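The structure appears right after this line, and notes come after that.
Yeah, one chain of the complex is gone here, protein chain that is, but the others are all in their spots.
== chain A ==
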Amino acid sequence: MQQPMIIILKEGTDSAQGKSQVLSNISACQAVAEAIRTTLGPRGMDKLIVDSHSKATISNDGATILKLLEIIHPAARTLVDIAKSQDAEVGDGTTSVVLLTVELLKNSRTFIEDGMHPTIIIRAIRKATALAIKKIKEIAVHIKVDDPKEQRALLEKCAQTTLSSKLIARQREFFAKMVVDTVLMLDDLLPLNMIGIKKVIGGSLEESCLISGVAFKKTFSYAGFEMQQKKLLKPKIALLNIELELKAERDNAEIRLDNVAEYQKIVDAEWSILYDKLEKLHLAGVKEYQKIVDAEWSILYDKLEKLHLAGVKVVLSKLPIGDVATQYFADRDMFCAGRVQEDDLRRTQKACGGAIITTVENLSEQTLGTSEVFEEIQIGSERYNLFTGCPKAKTATMILRGGSDQFIDEVDRSLHDAIMIVRRAVKNDSIVAGGGAIEMALSRTLRDFSRTVAGKEQLIIAAYAKAFEVIPRQLCENAGFDATNILNKLRQKHAENNIWYGVDIMREDVSDNFNAAVWEPAVVKINAITAASEAACLILSVDETIKVPKSSAEPSNAAKAMNMA
């Protein structure tokens, strides 16, 4: 007798399950890690990725690369997510977190193949993670922050360690100083959006500069702009969100005039008609041509005059400033810029005080900002508006220079990493040595610990310990060293309790990286280890993937029809 088939899932649904599924997920993750393996460390290489819109990105940042690879495999997507979360949380170490995850998975693979239940592995991994974090906290070195000089040195070293693997490694001292200056300029909350990064093509890297204040590109300007003052001392700054342009005050207002006789009379129509009067005129149905023309003008002039009378010298607006207003300001030695980007305007407001206002009524000292100097300067082929000496200077702007778009973009990403690290380090002053040193120390601790455990977990914790070694090994491989040799040296050093020994890329040897000032904030490592082990656990615990096919063919037909048309 034939059993009737029971169909549970929709036709076309792809489902895979069991041990083989776990193993195939692991292989997928390994394939992804291959893509970014070579970016690790000071001798790491960059990747050039061209997307389907033929926009090219050159990057060394793990998170950026993974994002651009368009990974669709569900398990491998987890890796992208942890890289992103590491990026958001600490900003750096995105490559190492992925490598660590994959190495953990790789080492667990044999156990899965041998039939060990994933939950046992997961439990052991959790245990080992807790232990590793405890160890980091134990050995991390606290640097006194009460001494600003010492804190600076610490921050600069952390920034340099991050930058050493980037494109700007050669200029890392220069940029580390710049990054630290930037971060220290901010207030206690260290808000990232108060750091403006502007890119100007041309010039060499060393011409990049930091401005303690706000800078933004000259906006589109109308005739008359060139006659405005380009340098003002202690100007009052008005930040507006209103248009200073002749325009239809009410979009839907339509005025019907059928009384030409009125024209003669109203040629000398009065000037001081305010906005509400127009309203009244409109509502009252007075149909006079000239009055309306004049009203439009007077509304604008009224605004301009108020600004002028309040003693404002610099007018910035999010919305356009028209030619009439430009010339009006030029006549009165004022400066104006329309269509200023919103975040630039907001940073100006933070820096210079005042408020972004939507009306020019009641302009007062509180609503106007000020700065020591306002200046328009030429940087490369662009002109920039600069506000420096701001009273509430909790904001900074970096102006980056370089030979090409992709180049500056990568510098931007590198500096972002460095800024994040420095921010972390400001808040959290414990550090560990980089260059694989901390990983080797953890590896040794876990290995020692594993020997004290009875049962299956012993093997897994030992495997975890081995997984940590991937970081120094990859560093060596990328630099073209004999990885096995260096690792043996490191293991020996660590066995002798030299916990800060790591890879010395410059001399192809091992060295005390704490003394060599290869420092990283401890919190980066803690976060990386937590994220990696969680991701590994997640992937191990999945034993079935059900993939529902894309919903029926109709949309694709529709799409075809669209193409035809």
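The rule we apply is simple: contacts are C-beta pairs under 8 Å (C-beta built on N, C-alpha and C of every residue); 3 or more make two chains touch, one makes a residue touch a chain; residues count from 1.
The rule we apply is simple: contacts and distances are computed from a predicted model.
**Student:** Which of "Proteasome subunit alpha type", "Elongator complex protein 6", "PAT complex subunit Asterix" or "T-complex protein 1 subunit epsilon" is the UniProt protein name of the chain not shown?
**Tutor:** In UniProt, the chain that is not shown appears as "T-complex protein 1 subunit epsilon".
**Student:** Given that one chain is not shown, which residue among A:Met116, A:Leu184, A:Cys209 or A:Val324 touches it?
**Tutor:** Of the listed residues, the one touching the omitted chain is A:Val324.
**Student:** List the chain A residues touching the unshown chain?
**Tutor:** Against the left-out chain, chain A lists 16, 20, 23-24, 27-28, 30-32, 34-35, 38, 42-43, 45-52, 54, 56, 58, 60, 69-73, 76, 167, 170, 201-206, 222-227, 246-250, 253-258, 260-261, 263-264, 267, 289-290, 292-293, 295-297, 323-324, 327-328, 330-331, 378, 380-381, 402-407, 410, 479-480.
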